[in-house]
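Written below as structure tokens is the structure these notes are about.
Note that one protein chain of the assembly has been removed; the remaining protein chains are unaltered in position.
Moving on to chain A:
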Amino acid sequence: MSGFFKSSIGRKVAMALSAFFLMIFLLQHFAINLLSVFSGDIFNEVSHFMGTNWLIQFVMQPVLIFGVVFHFIMGFILEIKNKKAKGVAYAKNNGAANSTWVSRNMIYSGLVILAFILLHFIDFWFPEINTKYIQGDWSGVHEGVEGYRYFHELQEKFVNPARVAAYIVAFVFLALHLLHGFTSAFQSMGATAGRKKTLQNIGKAYSIIIPAGFIIIALYHHFNHIH
């Protein structure tokens, strides 16, 4: 089996498996963020559960970090290998004649997403790790904030229009990445035969609805907080 994952197809399958995992995580993240639009209290309760549950913190979180890091590193490795396999570039190449821009430029949309993840980590994850694991404060409360602090922190982050703009750009690139990546992951797993059209339609819906939802949530908190 280790030989399988060293083969070109094995690497594709590994990329697809990590992609499935990340797409499921994204859906769960979106569902929780969506709660913040309807109720700050429910969002606080769910966030506190996610932030203090040992299974999520000590099992799921490391798996998630591994999934993200693996997907990016394998993406870079494959890109370098593929460039080497092409050798000399064409003097004239009409890529648009036979493939979409997004399918040919997954590495660039991926790089934008990577930059966004770094921003997102600086905004939320690093402060959370600092509070819980360095300062040892697992209470979920903050001085001057009524109830749990999570909803308040979320609103604070979306006050700055530059940050909201960065989030919007990142989610547009995420949508582009998913537009190819969703169906591509199923194709790599050999699961597209006979249901390609259906998967393409589900992929389009997922790739547009989820990133658009994240953008709407960011804009909602930005304008709500200003007022």
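The working rule: a residue touches a chain if its C-beta (ideal position, glycine included) is under 8 Å from a C-beta of that chain, and two chains touch if they have at least 3 such contacts; residues count from 1.
Following the convention adopted for this analysis, contacts and distances are computed from a predicted model.
**Q** Among "4Fe-4S dicluster domain-containing protein", "ABC transporter", "Branched-chain amino acid transport system permease protein" or "Succinate dehydrogenase/fumarate reductase iron-sulfur subunit", go ahead and choose the protein name stored in UniProt for the chain not displayed.
**A** "Succinate dehydrogenase/fumarate reductase iron-sulfur subunit"
**Q** For a quick check of understanding: of A:Val46, A:Leu78, A:Val112 or A:Ile202, which residue touches the chain that isn't displayed?
**A** The missing chain is touched by A:Leu78.
**Q** Hey, which chain A residues sit against the chain that's not shown?
**A** That gives, for chain A, the contact residues 1, 4, 7-13, 78, 81-82, 84-95, 97-100, 103-104, 106, 180, 183-184, 187-193, 196.
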